[in-house]
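Working notes, beginning with the structure itself.
Omission of a single protein chain aside, the complex is shown with its protein chains in their original locations.
Should a chain be cited, it is by its letter among A, B and C, assigned in written order, with residues numbered from 1 in that chain.
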Amino acid sequence: MNNRIDLKFKELKESNKKALITFVTAGDPDIETSYKVIREMIAEGIDILEIGIPFSDPLAEGPTIEKASYRALASNTTTDDVFNLVKKLRVDYNIPIILMLYVNLIYKYGKDKFMGKCTEAGIDGLIIPDLPIEEVSELKSYASAKEIYIINLVAPTTKSDRLLKTVKESEGFIYCVSSLGVTGERKKITTDLSDFYNRLRSITNLPLALGFGLSNKKQIDGLKGGWDGFIIGSAIVNIIAQYGIDSPEYVGSFIKSLKN
Amino acid sequence: MNNRIDLKFKELKESNKKALITFVTAGDPDIETSYKVIREMIAEGIDILEIGIPFSDPLAEGPTIEKASYRALASNTTTDDVFNLVKKLRVDYNIPIILMLYVNLIYKYGKDKFMGKCTEAGIDGLIIPDLPIEEVSELKSYASAKEIYIINLVAPTTKSDRLLKTVKESEGFIYCVSSLGVTGERKKITTDLSDFYNRLRSITNLPLALGFGLSNKKQIDGLKGGWDGFIIGSAIVNIIAQYGIDSPEYVGSFIKSLKN
Amino acid sequence: MDKKFGEFGGQYVPETLMEALIEIEKAFAKYSEDPEFNRELKELYENVANRPSKLYYASEMTKDLGGAKIYLKREDLNHTGSHKINNVLGQMLLAKKMGKKKIICETGAGQHGVATATIAALFKIECHIFMGKEDVERQALNVFRMELLGAKVTSVDSGTGTLKDAVNEAFRQWTREVEDTYYLMGSVVGPHPYPVMVREFQKIIGEEVREQILLAEGKLPDAVVACVGGGSNAIGIFYDFIKDEQVKLIGVEAAGEGLDTDFHAATISKGSTGIFHGMKSKFLQDDFGKIMPVYSMSAGLDYPGIGPEHAYLYSIGRANYFPVTDEEAIDAFEYLSKMEGIIPAIESAHAIYYAMNLAKQLDKDKIIVVNLSGRGDKDVYQVAKYKGVEINEQ
Partner (left out) sequence: MDKKFGEFGGQYVPETLMEALIEIEKAFAKYSEDPEFNRELKELYENVANRPSKLYYASEMTKDLGGAKIYLKREDLNHTGSHKINNVLGQMLLAKKMGKKKIICETGAGQHGVATATIAALFKIECHIFMGKEDVERQALNVFRMELLGAKVTSVDSGTGTLKDAVNEAFRQWTREVEDTYYLMGSVVGPHPYPVMVREFQKIIGEEVREQILLAEGKLPDAVVACVGGGSNAIGIFYDFIKDEQVKLIGVEAAGEGLDTDFHAATISKGSTGIFHGMKSKFLQDDFGKIMPVYSMSAGLDYPGIGPEHAYLYSIGRANYFPVTDEEAIDAFEYLSKMEGIIPAIESAHAIYYAMNLAKQLDKDKIIVVNLSGRGDKDVYQVAKYKGVEINEQ
């Protein structure tokens, strides 16, 4: 159990805390700003960092992260730039780092080569929104060989048999999608979250992190279920969309507001 | 043999002359000008007068007479106006007068009523471009009852059997169409006119008047065949198109040029 | 061959054209009895026109209206999108047999022109199309389509620059080159033998309907409904049923902005007997016999006359003719689109509208067949404009 993700959840559990997992698209609006934003977030005490690699067609994303992707592509951010960013972060930080990216970016890069670069850069896990459990075998052996976790997602629509299969195959934590639809802030989450949590908890001891649509402390505090962590994406990306290269301090304040 | 047309041709034959038959659209550009144009033409010695009643869709006409029709309609010229014009002419003149008009104008006016008005006004004959021999019976009895001639047309395309039938049914004179196509001036007439004339002369003693495309003295003098008359239309209408209400004197000079 | 239908019909044309009409009449008389000609025509109907056209049971419409069963004769699924192709195939084959090297024709919105250009391309015969200036401007795309098919299109700016003027100009052109040219008339109008000939080439519609409805329902329809411009699709579907007195024959004419306005083309409702375009029939005309400008948003119905056989059927009471306005036709256009997923030609939509009302008045055991004479792709732009929707293709 050497993966930083496992270690982090163990540490949090021991101190009875929930993980704060935050997302940023690398290169939005440029790679230097991403670096600064991430440093601010880490300084404010996030637990796990999720970095998105921009893609031309992010079809699981709502408009917020989709546009971040286009901004990052406009600044010519490539997969290699993201590896370099992570390498630079690793000079100072030991925080678990997860890449969020679409499967084609890995496939085209070369599955083996990609995983090698992940290890080299110090990446701990991958979230691949268009790789359901049925297709995980596409990458699993390559990832495992380099001790990179593939974080599976489950959705409110996922039925028992596939839920069981998913949790069996999972490692690190399970990314629990809070509601139907794509990423993005939601006014209200209508899924019965305590039921969703209970169904999962009854079949796995893995950490369960809830994502999609979470945006502020009040909302998170009000959520039902004993979730082990929360993933915040669009709320942060929105701040970056608004403040651009000036966003690091604003993101920092936002993270602070979540921690209090 | 009381019809002015017959008398005129008899007179011309006796003095070994050919008939000059001229056309004008009544009401182009207004009925007063038509009256003046006609007076000029008669003064210059035309033999027979052909007056066109304007129609919305003169489909046997080339652009020259077609446009004259539209101008006459634009000045609101009706069939009744044409009857009045003829009546006014009859105060001074005994020249044969023929109306040129489309069959619907007669049909809609009322066949019997129309012929009555013709007699009353002093009209001698009718040229109806869309009434071939096959349909002449539509009007024949009505016209005959009022001693109005229906002048039949023959064309270079008319074959022997129909030519024979046509001359048998004809009265006054035969309107011989010089060439294929609609009315209007022609640079050259390519029909073999002497053959056309001979075919007709071999089967009838009626006067044969040639029309369509004739426009000046030189051209007429050069025509083959022993025609008994020539019909000039578009050449005159063109002058009216050019000079409008000032056209009477120009038409007069033109007629003079034909007579010399 | 009889040249008249009762008092209607005839051959009121310039002498220069008479021999050509006689030649066509003779050729038609000969070939219409010729088994080889008929075999070839049948093959063209099948392989080129895509016949037989379906008789489609409009179940959703029927259900929605709650009265008589409605069937649609799907002439819209023919090659080039309307019934016009039937007639063009027949006449083009005749022209070919006659050894003609050139075809001229008139067109309104372009349906007949496109059909003629299409078959002229296939037959490798030169094709010259006359189209009113107004229509050329309104239907620029159809002009390009005809040119694409190899035809020459001449814009006619005399008169009102619409269909009747295109006919005038085609006649004029014909007199110029009558010896080697065939005039391919687009509807059951004009001088004899056109009204007979075009009807003979269109009557396949009704013959198919008879067979199809007997197969589907075991009985004849109670009413057959068709729109009437010149009247070719209507006579095409009526003809085989004329002898069956129990089958009501209903023609629908364009009432444009309404019969109480000057903007309509309702020849039977508002016209009177006259002689024009070579035929005695009903026309919209003034007291002196001048032909009136007509109006319908439907270019195919925008004609001041009607075929002489319709005038005759009307005069003897065998067929009835009713007006439908632009607005009503658009209602039907939208209704059929939403109800059956069929966008009808705006011409055909006139017939649909009448049938919608008729169906409601009849019992469920009654059957109405409507001739869906063409598809509405050509009309979508115009309807959008009528509805105030801006279309700006780039």
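Annotations for the structure displayed:
To be clear about the criterion, contacts are C-beta pairs under 8 Å (C-beta built on N, C-alpha and C of every residue); 3 or more make two chains touch, one makes a residue touch a chain.
Just so you know, these numbers come straight off a predicted model, no measurement behind them.
Within the full complex, the chain left out of the display is in contact with A, C.
Across C:E23, C:E40 or C:E60, the single residue that touches the chain missing here is C:E60.
Those residues of subunit C that touch the chain absent from the view are 46-48, 50, 54, 56-57, 60, 74, 77, 79, 81, 117-122, 124, 137-141, 144-145, 148-150, 334, 337-343, 377, 380-381, 383-384, 389-394. Residues of subunit A that touch the chain left out of the display are 55-63, 66-67, 70, 73, 78-79, 102-109, 129-135, 138, 152-159, 162, 177, 180-182.
To be clear about the criterion, only the chains that are shown with their structure count from here on.
If you take subunit B and subunit C together, no chain is in touch with both.
Contact counts per chain pair peak at B-C.
Rounded to whole angstrom, the centroid-to-centroid distance between subunit B and subunit C, based on C-alpha atoms, equals 37 Å.
Per-chain CA centroids place subunit A at a distance of 66 Å from subunit C. Subunit A and subunit B have Cα centroids separated by 97 Å.
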